[in-house]
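Excluded from the complex is one protein chain; the other protein chains are retained at their positions.
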Amino acid sequence: MTHRPPPGRRADYAAFVAHTTRWNDNDVYGHLNNVVHYALFDSTVNGWLIDRGLLDPVGGAQIGLVAETGCRYHGEMGYPDRISAGLRVARLGSSSVRYEVGLFRNDDDTAAAEGFFVHVYVDAATRRPAPLSPALRAALETLVRPGAG
Amino acid sequence: MTHRPPPGRRADYAAFVAHTTRWNDNDVYGHLNNVVHYALFDSTVNGWLIDRGLLDPVGGAQIGLVAETGCRYHGEMGYPDRISAGLRVARLGSSSVRYEVGLFRNDDDTAAAEGFFVHVYVDAATRRPAPLSPALRAALETLVRPGAG
Amino acid sequence: MTHRPPPGRRADYAAFVAHTTRWNDNDVYGHLNNVVHYALFDSTVNGWLIDRGLLDPVGGAQIGLVAETGCRYHGEMGYPDRISAGLRVARLGSSSVRYEVGLFRNDDDTAAAEGFFVHVYVDAATRRPAPLSPALRAALETLVRPGAG
Partner (left out) sequence: MTHRPPPGRRADYAAFVAHTTRWNDNDVYGHLNNVVHYALFDSTVNGWLIDRGLLDPVGGAQIGLVAETGCRYHGEMGYPDRISAGLRVARLGSSSVRYEVGLFRNDDDTAAAEGFFVHVYVDAATRRPAPLSPALRAALETLVRPGAG
């Protein structure tokens, strides 16, 4: 626990997606249950891709499989907070990408939680790793932040 | 099914609360799972109350227990749709209230789903029905719509 | 509220499906949030159908759309309770079925909640109502309980 890096700031992220919270996001302690953060990571990454026409869950030739996820919790959030999710790409491989997401409570500039999300792209039919399409790679390059991850 | 009333419009509701959707709200058919609607009803009613200082989940003297809920599904919604939830009060009893919520997809004027939510207020300690506080009753009266429910 | 029927018993149901609860099913009051009941209704009906080869979410020619759902809450349940869900069919139409589900806490014989779930079957391609298949109808007839609904 000693070498834990300090919480990130909004300036450390490249794009932002807004989320509302729900009554049942809170657990018995009255704060956001640790599971909800992952639902927001998922929705941040996929929402950014769908908005740009880069993810077609039903008919796409490639599927992004989730290989690994993780989250560090810096502070509490809870319904009815608004959450602003910052997104960046920390590593862009030939067929994989590591997204990092910071969750900011209401207008806070310091992240209440930060997580990552590794997608490995596979061919939808064969399920074997497939190189990122040029359009996807070009879009993700705009999210790369040096020094992250 | 024959006598089903037509879907409501935005003008049938008294107040509105905005919700974002999440990737895991969609089920295998690619649309909002029927369960999510209830999470939005809950969050609409409680959010409206919390914003006005009328619901204190931890320290309040009264608790609103959920006695009955229901939903009619008119049309499909799905992530990443934005959802606008219309709220009204259809019946205001001495210790109970029937809320009705209409869910509107993006900018649609016709509800994609409509539900209700009956709260019975009880004393937090004895769990026996307790009359609505004057402040709560006064606020809920602003949501009453004639002919609803 | 006055004419509310008494809670059902296990003998009022035709088949049973076992469910476990989860930490995040509980809300800030320490009991099962009202939304979770619907996730269990869904899983009870669809689980019973899948076990009998009567529901193929991906490749089936027919889809059961959810037209209406509802729940009456009789008593509290909460994680880590085990929940036994009783299932019966209250109405079997040409292209629709009304399921009723009772949720029993641990070994209780009296339902803690009872709900319903109306499925309308449509052709997967045209989305128009389609008669229940003979195999589905024969299976559902074993769940019909006189007087229910």
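Labels for the chains are A, B and C, by order of writing; each one numbers its residues from 1.
Assume contacts are C-beta pairs under 8 Å (C-beta built on N, C-alpha and C of every residue); 3 or more make two chains touch, one makes a residue touch a chain.
Here the structure is a predicted model, which means the values were calculated and not measured.
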Residue of A:Arg10, A:Arg72 or A:Arg145 in touch with the missing chain, whole complex considered: A:Arg72
From B:Asp12, B:Asp27, B:Glu76 or B:Asp108, residue that would touch the chain that is not displayed: B:Asp27
Contact set of chain A toward the excluded chain (per top definition): 1, 28-29, 33-35, 38-39, 42, 57-58, 63, 65-73, 93, 96, 118, 120
Contact set of chain B toward the excluded chain (per top definition): 23-24, 26-30, 33, 35-36
Residues belonging to chain C that touch the chain removed from view: 18-24, 26, 30, 39-40, 42-43, 46-47, 50-51, 57-58, 79-80
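By our rule, only the chains that are shown with their structure count from here on.
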Inter-chain centre distance, chain A versus chain B - centres from mean C-alpha coordinates, in Å: 30
Whole-Å gap separating chain A and chain C, where each centre is the average of the chain's CA atoms: 35
Euclidean distance of C-alpha centroids - chain B vs chain C, Å: 22
For chain C, residues contacting two or more additional chains: 28-29, 33, 35
